[in-house]
Structure formats: structure tokens, C-alpha cells
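Only one structure is covered here, and it is reproduced in the block below.
Left out: one protein chain. Kept in place: all the others.
Lettered A, B, C, D and E in written order, each chain numbered from 1.
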């Protein structure tokens, strides 16, 4: 049932991204509430709720991907927070970012590390 | 000492990437042996040998990043093999790839999944 | 209801991508049927079924994006076929690809044009 | 004749991008006026003046590509304005951006949607 | 005059890319001759003919960019040939590619180096 995907997604969004996730969803309400709904239903309702991979590993994967892509700093910051929320240590996240220097180059790793610095300062 | 970075890197390359890693290194010998040496020294000697993150999490991060970037299939295949070598299950890797549909789009996830299919067929 | 998203998605997949879409879905069955299901449910069940934009414009957007990204030739070919299926003319698609030289550079436009050549030869 | 490409380009730039386009051109005068000239001559003189695709479809293609690439927010904003200028509705542009979640991931779609919010607020 | 941009471009294409460049242009004739014409006029007629940067430096810039982008191997191979044609040594090009490991990651450098190996084997 659609309703349950949304409810499951909202629950996951709260557990994982916390306040930052809700702010993203709220900020979409006056421009495109359907994008908010899809963001809740598909990533958080369908994907993060799947049993085959623990949440800590999921956030490591997301932080790695967003660091490597290098063009989505707001989402990287949300997920660095999320990764800390689900049990990644600061040091583990620094290692993930450091490792991205190998796969996406030093600029990508540097920019992700500076984003993490902002996240830690803001917490 | 330079020598020890190289030796540590070779050891890690053998442990993680196995035969596939050595084939990459060999295939560089007649075109640019220094790129082979740097690939051993920096990623495998400096980064994968660091204690702050377990190898399984490191490979999850690498598979996520290479799936998201979407333009380095040979390296993705090497690291899908590597991930299996260091203890990731097939199912965990499918989850990592599936999750990339959220962050890099469905084409990136589909192409990474088909690369994984090739890897599993070749093992 | 989940079932209806899937059914709506399958219907759209058939109408838009035709045989090529079904081949993609089939080829996922032995590696990750859930990625097949999500590809049907979200892009085709949720997005392509929305009333606010005609299918021809949707395919123009997709061809433009995949040409610009430049790292997903199989999906570009599926959507060049799809674009022809929903009423884009060959000439309109050439214009879309040509225009991508401005936004993603000449190599991206050239590679997309050669993909289109393959599509036209295969039809 | 070179002169006519430039004149045709300036006319198209005015019609399509309006004041925002002229600001970009002006801001290049003290750093690299030839880049300004080429931007007028090739994209606007050569490409946007071609008859095979209507301007509305051209702007849909451009908005899709720039949303998917995700690293050129100033140009995306200029073309979201341009798209509105040549007859795209707000809702159609939201659909194009929403659709990019499928091909370039949710972060790309979210960032493009927030850029559109800025454009609408500024108009 | 349009004619002279095209003629200047054809001359530059011959001098720089040689036979490989002409093959690209020919292969476009039955799908989109205007993309062939624009590829001659803008990159080769307008840009490569400019006096402010020597051809060797221009090809170093192009090889660096295409290696870093990593999604346009055919064009990278054409320009590795072109770079050799205008006076870059094999060793200089290996250094350019090696350096890209810093800015775009090791997979990008490895794939560009293997493309160069193909180029050298084919010459």
C-alpha cells in the first residue's frame, strides 16, 4: 500500500537523517511536494528499509558516492550527519573520505573533508 | 622507506584484489611501470593498510563510488571481486549497487549490476 | 497499492520502451529482480505516468540528460528508441544531441550521435 | 558571414535568455570578450536558430542536461528563466527536474529544484 | 565569412588529427553532416587556430581534460594521436596521464594509460 511506503520512509528518514532530513522535506513543500514524497518513498521507504545491508554500511556507501561525485555538498552533509547518527565514528568517515582520493582524485577528497569539518562544527 | 610502502602495497594488492590486481599491474609494465608502482604504493601501501576502517567497509565504499561515477567498469569489476574476497556477500554488494540508483540514477545502478553479473559469471 | 504501481509501470514500459525495455527487465531476473521491480515501479510507474508533461517532452529530456552524462550508452540507446516510439522525429533527436555539444562538449555530442546511428541501423 | 552569426546570436540571446543572458555576456567583457563572442555565435547563432526543434523543446533539453550534470547552477538558473520565457510552464519544468531523479539521482533533482525555487523567487 | 572558418578548420583538422580526424568527419556524413561541419568550424576553425597558445600545449590540455572526464575514449585516442603529431613526446603524454591520478583518481589515469597503449600499438 502506498501509505505504508510513505510511513516507513518517514520513520527511516527520522531515524537516519534526523532533523536535517525533515528540513529538506519541508523546504520542498512550496515548490514541489511530490519530490518530497518521492524522496521519502523511494530512498527511505524502499531502499533504506531493506534487510540485506546494515545501516552503517549503507551510509558508508552513500558518503563514498557523494564524495566521489563531488557536486552535491548539501546531500553529502546530510549523510555525514546520518552516518554519525547510525553509528559510524568520526574516524571511520574520515577514512572513507580519504580513500576517495584514490578513486575520484584529491580535489574530491579535500572538498568532502571540508564538508565534514563543517558538519562537525555544526553539531 | 619507499621499499616498505611498495612491499606493503603488494601484500595488500594480493590479499584484496588477488590475481585481477596483479594482471592490472603487469599490463602496465610495458607502457608506464611508474603508474603501476604508484598504484601499489599509494592506494594499497598507504590507504588500504590504514587501521581506522575494516577492509569490508573499504570495499563497500569503493564499489559505491565506482558504481556512482559510472565511467570505470574495469576497476569496478576488480573491486567487486575484491569485495567478495574480503568478506562481502553477494547480496550485500547487490544492495550497495541498488542503493546507487538513489544517488547516481538508475542507469548507473543498472550498469553496475550488469558488471556484477559478469563478475559472478567469471568466478 | 504496490501492485498498481507495478502494473502501471509495466504498461508504460511496454508503451514507451517496447521490446528493449522488457529485455533489460528480463536480464535482471537472475541477478537482482528487485532492481527490475524498482525500475518498473519508480521511473515507469511513478514518473512517466504523471500528467504534467507529455511523453515526447519527457523523452527529449531523457535523451538530453543521458547524452550529456555520457556514461550510460545502453540506456541512451533504449531511450532513443523510446523517443522515436512516442513520436519524436529522427531530426528532432539529432537536434537534441547536436545541442548537447553546447552544454556537455563535442565528445558527448559525437558519442551520442554515433549511438543514435546504431539505433537507426538496428531498427 | 561572421557578422550575421553574431547578430543572429544576439537576437536569439535576447529573445531566449533576456536580461540574464546579457549580464553573462557583459561580465565576460573585462576577462575574455572572445568567450562572450563565441557563446553568442555558436550556441545562440548556430544552434538555437536551427529550425528542426522548437525553442520550448530546446529549453527542456537544456534544463534536463544541466540538472543532470549538476555542476553548473548559474547556467541552469539562466535556462530555467529562458524556459519560462519561451513558453514552458512552471509545472512542466518541475516535471523535467523531477524526472532527473531517475537518470542522475535524487541529489541532482533536489539541487535543481532548489535552483528553480530561487529562480521563481527572483522573478 | 563562414566558408573561411570551415576551410581553416579543415586545414587544422588535417594538420592536428590527421587521418583519424577525417574518419570521424566522414562517419558523421550519413547521420548528421551538420555536426561534422560544426566540429570543423568551432573547435578547429575558431579555437585551435587562435594564436595565444601553442598547439603542443593545446593538446596537453585536451588530453588532460579527456583523461579526467573518463567517458570519451574515442576522442581521447584521436587527441593522443594528435598530441604526438604536433610534437608531444610519448613520455610527456604519459606524464600528463599519470598526473590525472591526482585530479580525477587512479581509475581515470589507468583507463587513459590503457587507451594510450592502444594508440601506440596502432601507430
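The criterion applied here is as follows: a residue touches a chain if its C-beta (ideal position, glycine included) is under 8 Å from a C-beta of that chain, and two chains touch if they have at least 3 such contacts.
Since we're looking at a predicted model, the values are computed, not measured.
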| item | value |
| --- | --- |
| Interface partners of the hidden chain - shown chains only, full complex considered | A, B, C, D, E |
| Residue of D:10, D:28 or D:120 touching the missing chain in the full complex | D:28 |
| From D:12, D:39 or D:57, residue that would touch the chain that is not displayed | D:39 |
| Positions on chain E contacted by the hidden chain, ascending | 42-43, 47, 50, 52-53, 57-58, 60-69, 72, 75, 91-92, 94-96, 98-104 |
| Sites on chain B contacted by the missing partner chain, in the whole complex | 1-2, 5, 34, 38, 42, 46 |
| Missing-chain contacts mapped onto chain D | 24, 27-28, 30-32, 34-35, 38-39, 42-43, 66, 69-72, 74-75 |
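The rule we apply is simple: only the chains that are shown with their structure count from here on.
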| item | value |
| --- | --- |
| Set of chains adjacent to chain C and to chain E | A, B, D |
| Shared interface numbering between chain C and chain A [over half = same, under half = different] | same |
| Between chain B and chain C, centroid-to-centroid distance (C-alpha), Å | 30 |
| Between chain B and chain A, distance of the C-alpha-averaged centres to the nearest whole Å | 23 |
| Shared-contact residues (touching 2 or more other chains) in chain D | 42, 50, 68-69, 94, 98, 101-104, 106-108 |
| Graph class of chain-chain contacts, one of line, ring, star, complete, other | complete |
